[in-house]
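Take a look at the following structure, please.
Just one protein chain is left out here, and the rest sit where they should.
Labels run A and B following the written order; every chain starts at residue 1.
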Amino acid sequence: MKKYLYIYKATLIENLSYIANILLGFINFFIMIFVFVNLWQYIYSDSSQIINGYTMEQMIWYVLTTEVLWYGSKNKVLLQEISNDIKTGNIAYNINKPYNYVFYILSKHLGEITIKLILYIIVGILIGLCFIGPIQNFNFINIPFVLLTLILGVLINSILRIIISTISFWIEDSTPFHWVYDKMILILGTLFPIEMFPDFLKPIIKCTPIFVVTYGPAKLLIDFSMQNFTQIIIAQLIYLIVSILIVAFLFSKGVKKLNVNGG
Amino acid sequence: MKIIEVKNLNKKFKIKEKEKGIKGSIKSIFKPKYKTINAVDDISFSVEEGEILAFIGPNGAGKSTTIKMLTGILYPTSGDMMVNGINPSKERKKLAYTIGTVFGQKEQLWTHLTPYDNFKFFGAIYDIPNKEIETRIEELKTTFELDEFINTPVRNLSLGQRIRCEIVASLIHKPKILFLDEPTIGLDPVVKENIRKLIKQMNKELGTTIFLTSHDIGDIEKLCKRVIIINKGKILMDDTMNNLKYHYLNKKIIEVKLKEKVNLQDEEGISILKSKGNNLKVEIDITKKDMADVIKLLDVDKIIDINISNIPLEDIITSIYKDAKALSI
Partner (left out) sequence: MLMEVKNQIKVMFLSLKYNIMKQMINKVTFITNIVFMILNNASFIVQWIILFSLKDNIGGYTISQVVLLWGIASSTFGISHILFNKSFELSDLIINGKLDTFLTQPKNVFLNVISSDTSISAIGDLIYGYICLFIYGINISNFILFTIFSITGAIILASFASILGSTCFWIVKGDIIADSLVNIMISFDTYPGTIFKSTVKIILYTVIPVGFANYLPIDTMLNFNIMNLIYIFAFTALIVLFAFFIFNKGLKRYSSSNLMSSRI
């Protein structure tokens, strides 16, 4: 455990020197938020309207939260490093080192995104407060619960990305599969909450990672209830355990394949 | 006729200096400090048409910077140069038609294509009509014996064959001058020999002037009649290979194995490099001491084995570098 913490810390400190890059990255974030705010303002013809149980303020806070999660946790370690390691055969050296490769990648990734995510959260809150105003009925007691689901969401997202990257063991380029995941989260998971989908799609969407990765934390932030919280946290725990098992399974399979081919 | 003429050429670079620690990093964002270095420092030389010239020096001596200026990639800070009667900084495109370049570490070929397809591509770059390009490839193929692999994708070729094609590709437009930047880097001795043959051949048969930079003494010894040694941006020596050798060939190394110890000491023209038991290694300056005298001093009857040799070129060049270093300090 100690060595992973060390990897995490080392990456985090390294990233401190890239703060300027992170700040420049905000340009994109601002623009996406700007586009979505315009879109929702257009759809809500007057601000008192309620669509599927959401006010316009709630809707925009929802988008803000999911976009913070999207931009704040995006990183090329999970997207490229694993695939590259597999493609170049570097992974053969990595799995022989005295650490677990998956945990190594995970610590590194979390180290890369921590500062970014915190900065995005701060900026997100500032944008929200300045342009939309505070969330109605927000209670500060809920913060620890929201944070817990948020962290679990980021963690699950990371593990799912690792699963997709391990496809590189079998198909040279795993990027197309990342696109599919990207699009699922981006289109279905960030722009609108599950309630906006047609009835027959709702149960399906609830089973997808969207529910635990983006919807969960965002929903709890804008409309907290203990019932929602327990539902979400249980789903997250199930996702976490299952995804870890899948990673372990795929990795052992993949490494075996590597040995057969000699890298 | 002089094909390359360089006069008082200079290239200065600025490097950012950074202080240590976070404080230093922040400081360098707001108030960057620069240090100027003279990558090429007031050099002048010329190359005759049809010559093979070696341009050598240690890492960071300014070799590549000079090549880059001569090929129009970099503009000099000051000074004049003419390559094939063209000023590289002013008429880069016009120059490009008359020169070829091979940068040893950078590949220009498309690795998934065959050499043949690659040659056609370069033909298009140099505006050679389709008909002409076919005959040209045919010519190059027979001259440089490429039949065996001209239709094999480059990625399946051996490193030696690859570099061969790399060099031949740069000849597609019949350049008058070929700039070779470390062409034999990372190759095994057999392949090196092969490439040297190729270079010699195109110099002889096509009359291509060759401007060669290398680390490899063998390249220079076997290929060049003239050598320019550069270090820290300055030309240390510009001389014929013969002169270079002659100057240092006055010195011989004697390695001798004796039956018993002989009393030989440093004196005018003799310096003892190594003395261990009955083995001796001595450097002789034959302008000051005759070989016969030295052998007499060693006592012929006691010699078991003797080896007299020239100083290897490698050592000669190293000592020139070192002398220059000593001078600059």
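Just so we're on the same page, a contact is a pair of C-beta atoms (placed from the backbone, for glycine too) under 8 Å apart; a residue touches a chain by one contact, two chains touch by 3 or more.
Everything numeric in this text was worked out from a predicted model, so none of it was measured.
Although one chain is not drawn, the whole complex shows that of A:13, A:143 or A:187 it is A:187 that touches it.
For the chain left out of this panel, the touching residue among A:12, A:39, A:92 or A:151 is A:39.
When the whole complex is considered, the residue among B:124, B:159, B:272 or B:286 that touches the unshown chain is B:124. Remark: the residues of subunit A touching the chain excluded from display are 20-21, 24-25, 27-28, 31-32, 34-35, 38-39, 42-43, 45, 51, 171-173, 175-177, 179-180, 182-184, 187-188, 191-192, 196-198. Residues 12-16, 37, 39, 60, 64-65, 68, 71-75, 77, 89, 92-94, 96-97, 99, 101, 103, 106, 108, 110, 112-113, 117, 120-121, 124-127 are the ones on subunit B that touch the missing chain.
Rule of thumb we're sticking to: only the chains that are shown with their structure count from here on.
Subunit A and subunit B, compared by their mean Cα positions, are separated by 54 Å.
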